[in-house]
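Note that one protein chain of the assembly has been removed; the remaining protein chains are unaltered in position.
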Amino acid sequence: MVEFLIYLAAALTGLALLLALYRFVKGPSTADRVIAFDVLTIIGITAIALLALLEGRGIYLDVALVYALLSFLGVIVVARYLERGL
Amino acid sequence: MSPMSPLVFGITLVLCITMIGAALMAIRAKRLPVAILAAGLVSLVASILFLVLAAPDVAMTEAAIGSGLTTFLFFFVLARIRGAGHGGANIDADNEADNKADSHD
Partner (left out) sequence: MESLLAFIGGVLLVAGAAFLLLGGLGLVRMPDVFNRIQAGTKATTLGTLLSLAGIACLQPAWALKLALIGLFILFTNPLSSHVLARAAHRGGAEKSPLTGVDRLADDRRGDQA
């Protein structure tokens, strides 16, 4: 039962990744793509946590921690660029 | 070599599709910020794929250097050279209306 739920969660996460990728490819402006990039990073964090659960290795979560910090910094830098400040 | 579970195989497949799409976009994008973001996305997916290959240290390095530092550095440089050259007209094609309001360089 739990195994099936994990499979379902992984499938839904993969679908969300493809949807965000569609917006990243299609998005008319740069701001759209930055949003899509942010969402893709967050989905990536979930995917990494799922992978850690599947493989049973807690060390993988450190990578998710790095991404939780980096996505914030990345969006700030790009937003400053779009605002023509930096 | 242990056989891959079907779930991990599916995750790998989706990630590979994402990576190829982002790589094609990084090559073909007309605007530089979009190309930089696409390159960052390639890095992100690459680091998750390193995790699939059971290499968390490599994945962490890829996350910090490839997806983080390189993208920031590119954007810093892009902001530096903005308005300096004559040929770099495409850099800001996104904010053209804004450019017209300012004086042209």
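Brief remarks follow.
Letters A and B mark the chains as written, and numbering starts fresh at 1 in each.
Simple rule for what comes next: a residue touches a chain if its C-beta (ideal position, glycine included) is under 8 Å from a C-beta of that chain, and two chains touch if they have at least 3 such contacts.
The shown structure was predicted, so the numbers you read here are calculated from the model rather than taken from an experiment.
Residue-level contact of subunit A with the missing chain is found at 1-2, 5-6, 8-13, 15-20, 22-23, 29, 31-32, 34-36, 38-39, 42-43, 45-46, 49-50, 52-53, 56, 58, 61-62, 64-65, 68-69, 71-72, 75-76, 78-80, 82-84.
Just so it is clear, only the chains that are shown with their structure count from here on.
Subunit A and subunit B, compared by their mean Cα positions, are separated by 13 Å. Within the complex, the subunit B residues that touch subunit A are 5, 7-8, 10-11, 14-15, 17-18, 21-22, 25, 31, 33-34, 37-38, 40-41, 44-45, 47-48, 51-52, 54, 56, 59-60, 63-64, 67-68, 71-72, 75-76, 78-79, 82, 94-95.
Here subunit A touches subunit B in the complex through residues 6-7, 10-11, 14, 17-18, 21, 24-25, 29-30, 33-34, 37, 40-41, 44, 47-48, 50-51, 54-55, 57, 59-60, 62-63, 66-67, 70, 73-74, 77-78, 80-82, 84, 86, going by the rule given at the top.
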